[in-house]
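Written out below as structure tokens is the structure these notes cover.
Only one protein chain is missing from this complex, and each of the others stays in its spot.
== chain A ==
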Amino acid sequence: MLVKGMSARDEASETGGEGTTRPSRPRPKVRLRMINAKVSRGSALFLGGLPFLFVAIVYLIASAQRLAVNPSDKLLPSPAQMWSAFLDLATVPDRRSGDLILWVDTYASLLRLFAGVGVATFAALSLGIAIGFIPRVRAFLLPFVTVVCVIPPLALLPILFIALGLGETAKITLIAVGVAPVMVRDIANRVMELPSELVAKAQTLGGNSWTMVLRLVLPQVMPRLITCVRLALGPAWLFLIAAEAIASTEGLGYRIFLVRRYLSMDVILPYVAWITLLAVITDWLLVRLSQAMSPWAHPLEAR
């Protein structure tokens, strides 16, 4: 009873799966609207991989063509050249300082990044909750935070270098100042969006302002805070690399801008890929952290 329009695979799965006792109802193949067509796991993986593959292939072709014309071309190095340059930086101690450059750079950069984002996160949590939850603090600080939000952080960089010197403090401050105001506003908004019913209910159960912060507001904003950090990490990397490019003696951004003078694309490209990898791993860890800390906010993943 093969029905016209029904594929052979559908037929096989329906008769094979449920047995012959239940008459399999033929489902006519319907052409769904684009917005309703579901994507299977396999094809999602394939589709997601396509752009990466496309970029890689375009690069390989372009690189091979240039290298064929001029084997000492520096602009589009081959994967082998990039790998050996990257391996050198990762495993061979620097002749002058004796350091393994990649790891020194990574350590220095991540320390700055996490210190800056950590300070910003703490500010977002404490100020955001205070502004969102306590009307008096909101009246006091919200206009100020709103104004600070629109100052371009990179314009503050010279000021920070002049005021705080060229050391770590200025770089960490730049990252913190750059991402904190937006995070504070976001958390404050989230707190203000808490249903007034929940706040009223907590009060009828005997909560005071402080215990409500601990038991109601803090757990409720935690998923949002982690999302905030994930979004803030993008700008944070930007500020980190900008600060390192201008005044630093080690760091991922410093290295990229240093070797730019020698057109060392074989170092720059792997470094960019390395930074991307670090960012992706951080993001993934934050998602896992959110799932572990607030399972209630991720009902689908928990299932």
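Methods note: a residue touches a chain if its C-beta (ideal position, glycine included) is under 8 Å from a C-beta of that chain, and two chains touch if they have at least 3 such contacts; residues count from 1.
Definition applied: contacts and distances are computed from a predicted model.
Enquirer: According to UniProt, what is the chain that's been left out of this complex called? Choose from "Thiosulfate oxidation carrier complex protein SoxZ", "Autoinducer 2 import system permease protein LsrD", "ABC transporter-like protein" or "histidine kinase".
Expert: "ABC transporter-like protein"
Enquirer: For the chain left out of this view, which of A:202, A:231, A:247 or A:278 touches it?
Expert: A:202
Enquirer: Tell me which of A:44, A:61, A:214 or A:280 is the one touching the absent chain.
Expert: A:214
Enquirer: For chain A, which positions touch the chain that isn't shown here?
Expert: 195-198, 200-207, 210-212, 214-216, 219-220, 294-297, 299
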